[in-house]
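Below: the structure, in structure tokens.
With one protein chain held back, the other chains of the complex are shown just where they sit.
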Amino acid sequence: MIAATSHIDSPTVTYALAAVGLPLLAAIINLLLPQRLGKLAGWISTGIILLSAVLAAIVFGRVWNHGQLHMQQLWFTIGNTAVNAGILLNNLSVFMLLLVTVIALPVHLYSTAYIKPEEQNRYYTYLSFFCFSMLALVVVDSMIMLYAFWELVGFSSYLLIGFWFTRDSAVQANKKAFIMNRIGDIGLLSAIIILFAQYHTFDLVQLFGPNGLVFKSVIQNGMWIASTGQMPQVWQYVAFAGIFLAVAAKSAQFPLHTWLPDAMEGPTSVSALIHAATMVAAGVFLLGRVYSMFNQAELNVLAIVGCFTAFLAATIALTQNDLKRILAYSTISQLGYMIMAMGINAYASSLFHLATHAFFKCLLFLCAGVIIHEIHHVKEEHQLNIDPQDINNMGGLRKKMPITFVATLIGCLALVGLPFTSGYLSKDGILIQAFEWAEGKPAWYKIIPVSIFITSGVTAFYVARLIFKVFFGEFKLKAMFPNLNLHISDGSWSFRIPLIFLSLCSLFPLFSFNPFSYEHAWLFNGFKPENYLDGESIYHLIIPVSISVLSLLIAFWAFAVYIRQRKLVLSESNLLFKLSYNQWYIDAFYKNVIVKAVLLLSKALYWFDRTIIDGLIQVLQQLTLFLSGLAAWADRYLVDGFLNLITLLVKGIGNFFRGFQSGRVQYYLFSMLAAVLAVFIIKLLI
Amino acid sequence: MITIMFYFMAAIALGSALYVAGSTNLVRSVFMFFITLFALAGLYVLSLADFVAVTQVVVYVGGILVLILFAFMLSGRENLEGVKQQKNRLLSVSKLPAIVLAVAFFIVLTNIFLKARAGNVDWIKQSVVKQNVMTPQNASINGLGVNLMTNYLLPFEAISILLLMALIGAAHLSRKEEAA
Partner (left out) sequence: MITLTHYLLVSAALFSIGIYVVLSKQNAIQVLIGIEMMLNAAILNLVAFGKFDKINNAGQTFALFAIVLAAASTAVALAIILNVYRRHQTIDPGKINQLKD
């Protein structure tokens, strides 16, 4: 083993490997279990993820802020290149390791009650496989292995979105998710190849470490120069484009964001784990890994895209009626925040927001799952024809489901970013740093912080809308079916414990003892760059106050609209409303223009293949048949004819000589004597 | 004297042989063959082989030819009718190859004999020198009898057995088949 680190610590590496490998073991066991032992599969997976979480915590304790741990081994050699496989444990890795296992644990527990027992085998196989892929993704040390687990994570997502594959909408959704993820994978692969061509190594430490090759390379006179070679500078931009595509696909940024709302076809626990907290955070994680390769222009691109996506998604969430879709667009929006934060050099805040978002978004999805589960029960019990996920069917649930209500409330407060929640620390951190970043730059840079500010306001509105529509007011379902007894309650303890746990984690004490200052958060300090000046600008005071006040005002406005039935802001036929409701027509555009174009191309190629290529083969076939006919004729008439001639000759001669056997004795004697005479004559003459 | 006798015998022999050859009638040819055999016997006598001549007459003429005569004459009317009919003429195209061959043979043989000059062969000259030649004075059957009983005893006995075999064979071959 080659160790190239500050200190070598074998037990830590073993624990890390165990934490990563145990879910794979669970997946295999669950794969082999017969179907009637479904419930056992659930407990096996949950137990193993608990173990992984404990191991991850141990590793975290040993590695956090203690430098990095890097161990690798030679995997294979091609020509002069040796490709290594190994583990890299630095702050980012162990942070993600712990985050993923700790989020996965309540989700596993929740799923034991959410998923039907006969389906639990398959579900837990996929879920454990996903956990394995995600955990492996965060600890590997080479780009090749990163790519491999990147793909596996996408694949697990595909399996889980299409879990209820008998539904056509689920199948369409998982196809869409997979294909869009593939576009990102192409980008990532291209970037890896370009980086390899330039730097001749896949190793993350060698490339992106503090004294890495990327850090030391420069762009001069239109050439991208590194210690290992040089190439035209356009390739650096191409590599960036590849990374950007990968991030956009995985973390659902514009233009590759349309798969995430459709991915809500999967079970809610899957949405909670994968599409809120962990997989979609893989994009941000990738940015964290390769951060040192971006130059200023590229960072600006990231910032713009992130900001735009956040705004886009927030506006769409305003008008959606499906509970999970609101949360999905909310996820896209918050991811936009994280990407933008990466773009404005707020690396630490971005990762901090990733962590807090993981907790409160997972919480929100699990609460939504409980509500949907209960309404689904009602639907099945009374054979109603309603959509369990439509918030227009809900209302006034706070009395019937108090624990869920409190949990959702805490999650929503964290999402909006009100004080005393963890969300406040991370989100306001981003806002503040956005304003600080735009300082001292040309005026149009200010668009970014301003639009983010506005987006936060919009976030507050749709969150409030959600809370009021679901938990306050009259229970609409009861109004629709007055004579039915609709029984709704909080759910079993398998639902309640995860909710309570996650609610506690969404409050500030987990991250910082000071509820108001993000710079005191230990997480933030773990990722802080060395040249960070502890903020003393005016923004640290203005921004949190203004945004909190604004959010509260907007919440009251939403209350007025939805509960007191004041006039709606915009009627349903308004153009902006329509724009928002139809997701800015982006999905429709993709379906009608891009998908159709690809299908047309495929039809054209099919025609080409059938007519021209097959036609060519047909021509060759005819030619060959003709030649073979010719050869057959030659064989039959020339070759056989020649042989027949010879046989005729032989037959003729034979028949001629046959005639001598006349059967008459005197004739025989005559010929004999004639021969003797001939001999005598010849003897006489010689 | 002897010369004349020789030519006379030879002429009879050859003439009757030619008649045998030319005749299509079976009986006639058989009887002509008689004459030929007699003439040959005469030639034997002229060659100082009197015992052979007598044997020829007795065995050949009296035995074989008589046998032939008996064989076809005692075979029945219908057989005789069948064999008496000869359709072809004396000289016809179908006999031409046989004539040619016979003539050719004769020419070749004559050529050989004339060239060979039989009288000048070594052993003949030797026997002349050693007085081994038979003369009319000392040509007697005595020598023949002695030789037959001493030098040629084995062939003598063998030939008697052969005769026995031929007898039995001929008798068996010509038996009447029972109607099966």
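The chains carry the letters A and B, assigned in the order they are written, with residues numbered from 1 in each.
In this text, a contact is a pair of C-beta atoms (placed from the backbone, for glycine too) under 8 Å apart; a residue touches a chain by one contact, two chains touch by 3 or more.
These figures come from a predicted structure and were not determined experimentally.
Across the interface with the omitted chain, subunit B contributes residues 2-3, 6, 10, 13-14, 17-18, 20-21, 26, 29-30, 33, 36-37, 40, 43-44, 46-49, 51-52, 55-56, 59-60, 63-64, 67-68, 71-72, 75, 79, 82-83, 86, 88, 94-95, 97-99, 101-103, 105-106, 109-110, 113-114, 117-119, 123-124, 127-128, 132-134, 138, 143-144, 147-148, 151-152, 155, 159, 162-163, 165-167, 169-171, 173-174, 177. Subunit A residues in contact with the hidden partner, per the touch definition given at the top, are 658-659, 661-666, 669-670, 673.
Keep this in mind: only the chains that are shown with their structure count from here on.
Averaged C-alpha coordinates give centres for subunit A and subunit B that are 129 Å from one another.
Those residues of subunit A that touch subunit B in the complex are listed here as 670, 673-674, 677, 680-681, 684.
Residues 97-98, 101, 104-105, 108, 111-112 of subunit B are the ones that touch subunit A when the two sit in their complex.
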